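Pasting in a structure now, in structure tokens, and then I'll have a few things to ask.
Note that this complex is displayed minus one protein chain, with the remaining chains in position.
Letters are used for the chains, namely A, B and C, taken in the order the chains are written, and counting of residues starts over at 1 for each.
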Amino acid sequence: MSRKVYLDNAATTRVKKEVIEEMNNYFDKFYGNPSSQLYELGRKSKEAVEKARRTIAEFLNADEKEIYFTAGGTEADNWALKGVAFANLNKGKNHIITSKIEHHAILNTCKYLEKFGVETTYLDVDKYGLVDLEQLKKAIKPETMLISIMFANNEIGTIQPIEEIGKIAKENKILFHVDGVQALGSVKIDVQKQNIDLLSMSAHKIGGPKGIGALYIRKGTRIDNFVHGGGQERGRRAGTEGVQNIVGFGKAVEIVKRDFDSYLERVTALRDRLIEGIQKNIPHVILNGHPTKRLANNVNFSYKYVEGESILLLLDMEGISASSGSACTSGSLDPSHVLLATGLDHGTAHGSIRFTLNEEITEEDIDYTIETMKKIIEKLRSMSPIKNDEDLKNS
Amino acid sequence: MSRKVYLDNAATTRVKKEVIEEMNNYFDKFYGNPSSQLYELGRKSKEAVEKARRTIAEFLNADEKEIYFTAGGTEADNWALKGVAFANLNKGKNHIITSKIEHHAILNTCKYLEKFGVETTYLDVDKYGLVDLEQLKKAIKPETMLISIMFANNEIGTIQPIEEIGKIAKENKILFHVDGVQALGSVKIDVQKQNIDLLSMSAHKIGGPKGIGALYIRKGTRIDNFVHGGGQERGRRAGTEGVQNIVGFGKAVEIVKRDFDSYLERVTALRDRLIEGIQKNIPHVILNGHPTKRLANNVNFSYKYVEGESILLLLDMEGISASSGSACTSGSLDPSHVLLATGLDHGTAHGSIRFTLNEEITEEDIDYTIETMKKIIEKLRSMSPIKNDEDLKNS
Amino acid sequence: MYTEAVMDHFRNPRNVGSIENADGVGQVGNPKCGDIMKIYLKIKDDIIEDVKFETFGCGSAIASSSMATELIKGKSIHEAVTMTNKAVIEALGGLPPVKVHCSVLAEQAVKSALYDYAQKTNKVIKGLENYKPEDDEVHCH
Partner (left out) sequence: MYTEAVMDHFRNPRNVGSIENADGVGQVGNPKCGDIMKIYLKIKDDIIEDVKFETFGCGSAIASSSMATELIKGKSIHEAVTMTNKAVIEALGGLPPVKVHCSVLAEQAVKSALYDYAQKTNKVIKGLENYKPEDDEVHCH
């Protein structure tokens, strides 16, 4: 009962000790405004911001002049889509291609852009959550200005064939935006190799602070500014920089880079232990997402005949934090649009639980989680009026 | 030489000790995502965010449901203007009234909105920086959807007759946005009494962290969302909340509220000591802004025949941080648009220096600043080819 | 987000299970919406001698079912039929707005089971004259 196992690292992560230490200097010591270049305090802030920018640029194989800090992944997604749309609408380009399993930051932005005459094609995914490259090619029109596909999905962890999509975008001279929020730190991102024109990132998914992110914008990309005002970020994103947050973001990326291989190895092994443990110990489960093309830290199952929120509440009582694709946990009427897009029926989708690991998780944590889940699912199934697929269909 | 006097608090402020302490809990202790309501860690974050929201709402005499957190004052300004514009354009409303001395977050947003068919009237100001209510009334058209006037100016500190403007807006059924970034903490803001529909705020101007702000939106205001995505901020501003920053913002407002009267008394006295000291000790100076309707912490003079950047550099060497309206310090070609709008000629505007105080400043700091300025101005004037107004005109 | 009473009834639900040869059985909700409740009644001399429930659903659905069974257990069918979702919410010390539908479902499940009993026994229960068991059409709340 006293064990605490935080398994919702796709929602957000604990800020790492090293990150906090680095940030601590930028509250009441180096607190200058980076725009104030004529005194020491301001220059110190500016230097710190530029150092973080360099770290991130190098990690992506980008130029530092191509990295722009934002308030998070959501703003980066908004900027990419609205910025490209508003810069291209009067050029006779009004079409965006994306997928059905994007984050709401993409989907709701596309929806909003309808009112400005933007049309969006939402690509299907297969049962693993993979987009179909042939469907993508067919969706391209002369009016297409942007393809926006997430690198890895936040719910089911499926990793898309980004390099191939990048090639298709390039061949068709269409800008390519990648929501890299979940991929950063878990997948090798190389904006050159993968032909990415725009890449969204967020610090709080990789041990950095909340409320800071970045957009990579390839030099020469036709894109409007999103936030207008002062000359910060070389005139492209106005607003006094969240220096302490930027410093934390930079440090988090530095750590990710340093520990990349060991992280992947460690977490992948734990992930597979958890997947196998659940499959072995709990009947009637369905693994969501791709068995191998998936994020190193993502485990997502549907547990038939039970509902996700109840599972989460019982997990919380046992010290385990996780998330669910059930509608009950989102306040919306429908379960996860991602799970539905992979072909799950509503009833089953409601019973999905996502565990997302990090490097602090131990084998004991994993085994405890398996044991606890086994008990919880048994308990809830014993209370459920649905005992098998027949019941599900008839009810 | 070893004295450090930070007099650029309008640019940004040192984060207060109490604020840092409050924030410290939200990095690696309560690091949950506020959207994760089904486990303890997430609920703790949510509670912290809502507590900050209540504090801010109470301080403004607003309802907590009317406060929306943003990435800062700039985003709040962008949201107010673009949100209202995009919600009203198709209603035949395309006109905004603002002033010539607004922050670039307002001016550049208005400029951008031109491409969507929005027209803006920029009101003049008098030599003190005050807008003319008669000119405002005359500018109102049937198409006017928004009046946006800053509560207090960031450069010259002039405080506008917001309540009167609010009345005019209300009588004409026009939305009223107030950029309150510099006013927050120095002026009593009451959104009811002053009939403010939208109010922009920023934490880093009042001892809070950088990269967090808020927009007050009166219930029932017709305004589009600006950042689209997840359901945060009751579906109005998407993106994982910068919890630690929000907590810091709330704490900063709490302190401001607690210390309001003593702050005003103390800082106003210091401000006046500095103004008088400069007027008494340095010839050929012009006080910019209104003599009494000005922010408690703002001192802005033009020093004839010298240029601002040189002054700042020499001040920095003596440990004093300040800012200037000179073009040289902004990277732009023209000196401060605010000073020019008050009728200063370019040459004089280049020689302006702004000191902005806070509660940590002492009388000794003030006297040291006066003494130092006296020496610096003498030195630079001795080097200047311009010795009097005749020279200025002839050169 | 939940009151202590909700958490208590969720953690330790009362009257979980089924009743063989129940006198009345009612099931409402559907998996599409994420909530199904099934209520079993044992009735003797118009008194609900025993009641059990099975629920597929979120925490408040389980708690609402549990509370509803507690509220009608031992009561006459005429009393039970007057149990409203408000009574369930009150007994639970409140429900979050988005969860109110769970209490509605609990009320309907009880009514549905009583209706089943009335149908089987050809009894008339005042308050159920106009009751129609949910049609198949799905409308999540």
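As a working rule, a residue touches a chain if its C-beta (ideal position, glycine included) is under 8 Å from a C-beta of that chain, and two chains touch if they have at least 3 such contacts.
No experiment lies behind these values; they were computed from the predicted model shown.
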item	value
Contact residue for the chain not shown (choose from B:178, B:217 or B:306)	B:306
Touching residues (missing chain, whole complex) on chain B	305-310, 313, 317, 326-329, 331, 333-335, 345-348, 350, 382-386, 392, 395
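Just so it is clear, only the chains that are shown with their structure count from here on.
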item	value
Length of the line joining the C-alpha centres of chain A and chain C, rounded to whole Å	40
Approximate Å spacing (C-alpha centroids) for the pair chain B, chain C	58
Whole-Å gap separating chain A and chain B, where each centre is the average of the chain's CA atoms	34
Sites on chain C at which at least two other chains make contact	none
Residues within chain B bordering two or more other chains	37-38
